[in-house]
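The structure under discussion is supplied below as structure tokens; questions concerning it will follow.
Only one protein chain is missing; all other protein chains are in place.
Then we have chain A:
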Amino acid sequence: MSDNPRSESVVSVRDLWRTYRRPRTSLFGPRPEVHALRGVSFDVARGSRFGIVGESGSGKSTLVRLLAGLDRPSAGEISFDGRRIDTLPERRLGFLRSRLQVVFQDPMGSLDPRMRVRDIISEPLGRQPGRFERVRELLEAVDLPADAGRRYPHQFSGGQRQRISIARALAPRPGVLVADEPVSALDVLVRAQILDLLADLVERYALTMVFVSHDLAVVRHVCDTVAVMRQGEIVEQGPVRDVYGEPRHPYTRELIAAAPSLSAALSGPEEG
């Protein structure tokens, strides 16, 4: 690869906009527009754990799709390892696919109910020979029994399904893992286990992680850097210690004041 492997930031986002057009509400006049992202900029340093926190509707999911090259920005730039990805057609994003992977939110919806677990996990590898060998390694890495590969997703609990999802994301040996609300659909005990697993894997495989969540306590627990999003904009970003210790933006202060402590978040109920 021609990229500079020593560059400080793996993912670099500059002035990113994404505008959705709604269907016409009247025959005349323009179609209404929704600005999901309004000029977002940030850099994810190699080896860091970058948290993106915001309420639902703040543009987090849109951002995840753009980072993974699953959608195109309306304006702005996204670079991965110094290479622009927002201008490439999907079939030329092969380099990105093997180096950046996503763990999705819904542990049921992100696994095809009609596929066996080994086919799900090996999917990013295509028809590569030796892919089932790799599946065996991955099942072990995420603490699932070796015979899990022959079974179907509905035979597993929510936490186990999220382990399957994580194993799939790790299959092509990515350097960057984007986790989109990976624990918000899980119950409390399982949530802590999955967070621990993610932390372990990030450590073991020297991953860079982009962790998206609406939950400040979880982000504080997992990440070293954080960006706070509100209505499509980043209102504040910096090291977790600084942002949580001395929040500068009123919205951040409000969020932190409203959030329960980590122990409360890990034991209390929560809305999706």
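Keep in mind that, in the parts below, a contact is a pair of C-beta atoms (placed from the backbone, for glycine too) under 8 Å apart; a residue touches a chain by one contact, two chains touch by 3 or more; residues count from 1.
In the analysis below, contacts and distances are computed from a predicted model.
The protein name that UniProt records for the chain not on display, among "Acetolactate synthase small subunit", "Membrane-bound O-acyltransferase family protein", "Peptide ABC transporter permease" or "Universal stress protein UspA", is "Peptide ABC transporter permease". Within the full complex, the residue among A:F50, A:F104, A:F156 or A:Y244 touching the omitted chain is A:F104.
From the set A:L70, A:A146 or A:V188, the residue in touch with the chain omitted from the display is A:L70, counting the whole complex. Within chain A, the residues in touch with the undisplayed chain are 65, 68-70, 90-91, 93-94, 97-98, 101-102, 104-106, 108-115, 119-120, 123-124, 126, 154, 165, 168, 171-172.
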